[in-house]
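Attaching a single structure in structure tokens format; questions to follow.
One protein chain is absent from this view; the other protein chains keep their places.
Moving on to subunit A:
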Amino acid sequence: MVEEKKWDVIIIGGGPSGYTAALYLSRATLSVLVLAGVKAGGQLMNTTLVENYPGFKNGIMGPDLMLTMEAQAKTFGAEVRYEDVLRVELVGETKRVWVGDKEIEAKAVIISTGASAKMLDLGEEKWMGKGVSTCAVCDAAFFRDKVVAVVGGGDAAMEDALALAKYAGEVYVIHRRDSFKASKIMQERVTANPKIKIIWKSEVVEVKGSEKLEGIIVKNVETGLTTDIVVDGLFLAIGHFPATELFKGQVDLDEKGFLKTGITNGNAKLWLEGYPTMTSVDGVFGCGDVVDFKYKQAITAAGMGCQAALDTEKYLTGKEIILAGSLGGKMKLSDKELRKAREQFSKQWPRKRS
């Protein structure tokens, strides 16, 4: 079943980049549908106080920030749905996206699907919500006086360990190297916490349980010695991978699965002309953690969302100009000319299917 309304832009993914793009585009009076999915709000929904998002002197709670971004995008008419996209067809003039049994069409698509937590691939998924978690901040309170383990060595692992130490009786941090890559301030907080014990140069090789998680086997990567540890909770903070499964075979990805755009292709000339945030497919743009393998911050994602929105708007206006013909590819249009071009354009792109 095809939805009647044809959108100017569909944004897939509702994190800082997607909502910022939605804000800019809807404010520019384009029709915008955000398919935010069940992970609406993105990674920040699983955090507490965000102290480094500018504009909030005393910090802001991650979920508050995201629900505010969503509300702000809606203020200008963007529609947000918490539904997952099942399939896409991105090549061609009309972009098609399937959600449930519905097909939805748009003139342009922005991919802002972000990144998902990496798993150990030891079959631990079956105890998700039964002891295994990728969100310590969400689940820490269920482990009052229990024994838990955190896997990882970055800032996320440190934050998890500290969140858990507030409730749990004992917290192990398991890391395969002999030093953390986390920031100094976070490392100091972790090492100073009497409840946290660090197991260096080790990795989890087995996860055990029945109805719920019961323990793990940890192996020292240097000596090969294995140790059984009885734990009630296992928290994974071993990084994220870009959520690009949906787009494989249609849009160029790099070897790690990140979405390639003009920005990550390293084509500096694109900053002067063209659309830096466009992917290998005409009319398909990318922003946020699905593209960014380097900075991965809420503010950089929001910034890139803005870039993608401006590129998308310019791209659609460019199409309007081409279709309107009479204006001869002039890029700087008066409001009146723009309106005229849009009118012409909407004739080519009827809102209602006949």
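Please note the rule applied: a contact is a pair of C-beta atoms (placed from the backbone, for glycine too) under 8 Å apart; a residue touches a chain by one contact, two chains touch by 3 or more; residues count from 1.
Here, contacts and distances are computed from a predicted model.
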| item | value |
| --- | --- |
| Among "ABC transporter permease", "Sarcosine oxidase, gamma subunit", "ATP synthase subunit b" or "Thioredoxin", UniProt-listed name of the chain not shown | "Thioredoxin" |
| Touching the absent chain when the full complex is considered, from A:Gly59, A:Gly100 or A:Gly123 | A:Gly100 |
| Residue among A:Leu25, A:Leu44 or A:Ala106 touching the omitted chain | A:Leu44 |
| Selected residue (touches chain absent from view) among A:Ile10, A:Leu25 or A:Met66 | A:Met66 |
| Contact set of subunit A toward the excluded chain (per top definition) | 37-41, 44-48, 61-63, 66-67, 82-84, 100, 128-131, 133, 135, 137-139, 141-142, 211-212, 233 |
